[in-house]
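Removed from the display is one protein chain of the complex; every other protein chain stays in position.
The block that comes next holds chain A.
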Amino acid sequence: FPGLADVSVSQDIPVEGEITVPVGSHSPDEDYSTLDEPVKDTIMRDLKAVGKKFVHVMYPRKSSTLLRDWDLWGPLVLCVSLALMLQGGSADSRDDGGPQFAEVFVIIWFGAVVITLNSKLLGGTISFFQSLCVLGYCVLPLTMAMLVCRLVLLAGAGTISFIIRLLVVLAMFGWSTLASTAFLADSQPPNRKALVVYPIFLFYFVISWMILTFTPQ
């Protein structure tokens, strides 16, 4: 073993010593270590980032903030709240809401992954998580539509409430699709925008349909 020729093991190596290996765990304080700041600062920073992205979704301008600092907190919060609000919507009282929660989760994430793969295969320049981030944040209008639908359904379930819900869901569906298109279509070659927009349209259509056909107990 030529590589071990210069290894010498002497008998008086002390057995005691540091068990923790001091490699990188004591980073200097002037480094960008956020380990020592108060928890409130960390949470507020992340909350502000998420809030800024929500504002970008509601007023879609062509800024690249949403794309550059992607995070998945917002999509997770939106997905969970939408799934929670869609529970209890079947007439079977023994349904404990299990499949519905998992179904919404799986549809949103699986659908977002498929759309991202599709846009990458069509020659898009956006990265995987950036696309997931945008698609997840653009579920915000539909979550608001779900909230409105639940409130409207508290008042009654007649034809008028159906028309109101239809209009609200249609409007929010259009807003979601436009918002996500504004961010994602720029990363595609110009003549292929329709090919990328169609799966996004289908994706938000399925979610809108789930919201519209929700009838509470």
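General remarks:
Methods note: contacts are C-beta pairs under 8 Å (C-beta built on N, C-alpha and C of every residue); 3 or more make two chains touch, one makes a residue touch a chain; residues count from 1.
Going forward, contacts and distances are computed from a predicted model.
The subunit not displayed here is recorded in UniProt as "Protein YIPF3", chosen from "Nuclear transport factor 2", "GATB amidotransferase", "Protein YIPF3" or "BOS complex subunit TMEM147".
Within the whole complex, the absent chain has one touching residue among A:Ile107, A:Leu147 or A:Leu178, and that is A:Ile107. Of the listed positions A:Ile43, A:Met58, A:Val80 or A:Ala157, the one in contact with the omitted chain in the full complex is A:Ala157. Checked against the full complex, the one of A:Met58, A:Ala155 or A:Val206 touching the unshown chain is A:Val206. In the full complex, chain A makes contact with the omitted chain through residues 1, 3-4, 6-11, 13-15, 17-19, 21, 90-92, 94-95, 98-100, 102-103, 106-107, 114, 117-118, 120-123, 157-159, 162, 191-192, 194-195, 198-199, 202, 205-206, 209-210, 212-213, 215.
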